[in-house]
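The other protein chains are all here in position, but one chain of the complex has been omitted.
Naming follows writing order (A and B), and every chain is counted from residue 1.
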Amino acid sequence: MSNDILIITEHIDGKFSDISFEMVGKAKELAGALGGQAVAIVMGSGMDANVFASDATIYVDDANLAQFNPEAQGKVIEALVKEKSPRLVMFGWTATGMDLAAWLSARLGKPCAAYVKNISADGGAITANCQIYGGKMIAEVSLEGDMAIVAMLAGTSPAEAGQGSTAATQIASPVALDGLKTKFVEAIKPAAGDVDITAQTKLVSIGRGIGGKENVELAEELAKALGATVSASRPVIDAGWLPRTRQVGKSGLKVKPKLYLMLGISGAPEHLEGMSGAELIVAINTDKKAPIFNVAHYGANADLFEVAEAMLELL
Amino acid sequence: MLTTIEKIIFILMALTSAGFAIHGFKTIIDSVRKGRPAPELKNIPASLIKGAIAILLQQPIFKARRVLSTVHLGLFFGLITYAFVNLIDVLEGFISGFELTYGGKHFFATPNAFANGFNLVADLMSGALLFSITVMMVRRFVVKDKRLEYRDNVLLNPKVLAGAMGRDSATVGVFVVFHVIARLLGQAFRLTEGADPFMPIASSGAALLRPYVGSETGIHVAWWVSIAWVLYILPYITRSKHTHFTIGPVNFGLAKQNPRGRLDPAVPVGTKLDAGAKFLHDLSWKRVLDSYACVQCNRCQDVCPANFYGRPLSPSAIEVNKRYLIKEATFGAHPEKLLVPLTESVVTPEAVWSCTTCYACVRICPVGNEPMADIVDIRRRLLIDGGEIDSGVQTALQSLATNGNWMGKGKRLRGRWAKEMEMPVKNATEEPVETLWFVGDTASFDERVIPNTKLVAQIFQQAGMDFGIMYQQESNAGNDVRRVGEEGLFEQLVEQNTAAFEKSQFKNIVTTDPHSFNTLKNEYPQEFDVEHYTTVLAKLFDDGKLTVKNKLSGYKVTYHDPCYLGRYNGGFSAPRQVLQTLGVEFAEMPRNCENSFCCGAGGGQIWMGKVAPGERPAENRIKEALETLAQPPADEKNPSDKKLIFVVTCPKDMVMYSDAVKTTGNEGKIEVRDLIQLVAEGLGN
Partner (left out) sequence: MNIVVAIKHIPSIADDLPVKGNNIDFDSIDFVLNEFDEQSIEQAVLVKEAVGGTVTVVGVDMIGELDNVLHLALAKGADKAVKITGDDPAADSHTQAKWLSEAIKNMSANIIFAGVQASNDLDGQIGPMIAAHLDMPYIGGVSSVEVAGETATVNKEFAGGVGAKYAVSLPMVVGVQASSKPPRYAPVSKVRQVAQSATIEKVAPSGESSAGLTMKSMAAPVATGHAEMFTGSSKEVAAKVVELLKSKGLA
């Protein structure tokens, strides 16, 4: 029984994700309040794990962990948790964390809170603020018991606070990883030959409000006139109106352009996660209650087609 | 005048011709009978007679193309006359000595007034026929009138694509020419005693043929050429679009008796068949008959907004494809063709889904065809079969099923606009009212239209009307749901609205939305006293409950008749009356009243949001309005020109035309306003 926090870090193609650093930063804060240590857990093969500002880093090296494999990672995490009895196990609420956090909670019979936007500890009691119901509600919960599992949203802490060079202790997998039912077959790369929106300084981003594939052209004309590139929210991509390389958001790409001009995007949390760091956010939406107006710098309650066409005449 | 051998040959030929003709008609009738039941027709003889009268007066055809319709008079009356003429010709052949030249004096004791009358009519009609058929042939083959063609993207039966219709027209055209000329010659040859004043054309012919007049050979040859063509053409027309001659009037007389705005049931009453149509014989017998009445005049194509917009829909192509399909299956001995789905042989799914259900094609058709009904039936089956349907339609239907509106808004938000009013709007489900106002989705939820909705409420209050709305108990009335083919969902909406109606107490219903108006009036099981708000406004002005304080003489306006109020339900006069009361300067667009041109939002189009290249129907309509309202530019002599207004009385029109004004770059030149806005101004509010 310790007061430590185990942070389950994640990486893809050998690169650690920003959220891993954010979580380490947050965990350090919490660990101080709890009187324990922030321990970063890295699972992989042939990695440099000396990159965190954690109090300690455990690097589990195994060929089966080279690529993300939820079954393999689950087994390793379960073994580590049983061995170390931490106070808190911290996952990112991401494609990888979402496969593991709730699973672990049911496995161990320990509490779990997801969509965590903020977390604090007070005298051993852990309170989490969770952003649920599509971002419409914040639930404040306290996690009971001696061990809890949390899944963190992006942006709960600056990534810099988690970056460092703590020397990792490399170990072999605490549990045999042969006989796995899940086998990684191959990576699926994004469609080649398209623009990298994360490298663009100006983006014209379209949402469901664009109405149809035929109307994407208008956005492209406006982008061209502004020297910008077109990006989009998930519904536009799912509908097939633009390739996935243009998707901004939680399950897409994170962008930090100088200009993010949004046409017909309501501003759901998953999208905000992808662009809230943009320098200048201008939003056009016919719904005056759209959540984006709480985040954008400038906005207008207007028809995106009319505004876009009028802007084209002026540019 | 015929020899015995000739008579025998004629009888044999006539029997053969009759045999083929009867077989041809029987094949057609068999095909028609294989169609599904149609709504019952009451008092058929009366309908047929009524239809016959309208056709004799040539009223249906004159709705469009006045000049060509006038030419058609020659064909129509000419061919009717020739039925009798041919009969007399046969009698002249069989009864020795019987001929009617010179008043029939060679047969009767004295020249007979009846015979003279007959000769004159026959002679002049021959001229009319020749003139008319020549005009039509020149139109088709020399001038090559584009209206007789189909656009490349319209699905056409391969035979049609290969030019079968041109050959068909040419055959009948040549028949008329040869037959009539031969007959005239035959008459000319008999004019041995100089001109007959009652046969002017034949007499001119006789003058030209002077040396040969009286030639027996001439008379016989002319007779045979004339009659042989008839014997050939009678069975021919059963395989031609010229079944139109016989079936056109019959089809017109058997036209549906239900109100225009009431769709036929999805499943024929008393049967358990699958709704809608996949194959030809899933259509009702009336739809099959339609294809034989059609002569491809393409008036329907001219007025179709989807066709105008470049979509692959042509109502006329639907009819011709059906007829060729049946022909191949029956005469062509390829019955397996009937097992090909309609969406592959008659009309493509994209075409089916581009229909706005405006009814213009049905209204204009001179022979009572209903291509729109085929389209709705095909949609019904496509939905049930789980074929791919437009994602916009799917989203709208899912929202309608869950929330009772197509916009994805929560039910509770429906009456929110009313809660923002200064004077509260009664909830008809909680307290009795005299008038129930059925508001409709667009007017309740669309931010661009809500200001007009509030104006209506304000003015009703001003006029002292006792009215209320059903707030969140109101669901979409279901008009467009039905036209998209979702009968099950329509039934569900009817049930939901009925439950709300039963909670409420009211005497009559008023609605601001023509689509809701149409279905509440014509398709709901209850027999409501329902009016469109323009009727109510007109009455309020008449009764003095509203009085105009400012005459709006600075406005020059035109009025767009919405399809579901105007063409479907005849609601033309009330809005015009109100405009007159308001004192605006009014100009009527060429396409007005029943001939109004649809904005393009109906039939689910507003859910699909398809953008095609080419001019949108709504844009074309704005241009028509501007031309109608054109006034000389303002200068010193005429310092103030009037403000141009395009008046609408439907929330969807408001949305579509406001958009069109912008996309045609006419912002500032003309403004789209709902009638209620003008009323509010006129009342001095």
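Keep this in mind: contacts are C-beta pairs under 8 Å (C-beta built on N, C-alpha and C of every residue); 3 or more make two chains touch, one makes a residue touch a chain.
Nothing here was measured: the structure is a model prediction, and the numbers come from that model.
S.K.: Write down which of A:F16, A:F52, A:Y115 or A:W241 is the residue touching the left-out chain.
M.R.: Residue touching the absent chain, from the options given: A:Y115.
S.K.: Out of A:A38, A:V76, A:V89 or A:A151, point to the residue that touches the absent chain in the complete complex.
M.R.: Of all options in A:A38, A:V76, A:V89 or A:A151, contact with the hidden chain holds for A:A151.
S.K.: Out of A:I8, A:M43, A:L65 or A:A101, which is the one that touches the chain we can't see?
M.R.: A:A101
S.K.: Would you write out the residues of chain A that touch the absent chain, in ascending order?
M.R.: Within chain A, the residues touching the omitted chain are 12, 67-71, 94-96, 98-107, 109-115, 127, 130-145, 148-149, 151, 181-191, 202, 226, 238, 243-245, 247, 250-254, 258-259, 261, 280-284, 292-303, 306-308, 310-311, 313-315.
S.K.: If the hidden chain were put back, which residues of chain B would touch it?
M.R.: Answer for chain B: residues 275, 383-384, 386, 389, 391, 394, 397-398, 401-403, 408-413, 486-489, 491-492, 667 touch the chain left out.
Convention: only the chains that are shown with their structure count from here on.
S.K.: Which of the residues in chain A come into contact with chain B in the complex?
M.R.: The touching residues are 211-212, 214-215, 239, 286, 306, 309.
S.K.: Which chain B residues qualify as touching chain A in the complex?
M.R.: My answer: residues 391-392, 447, 609-611, 662.
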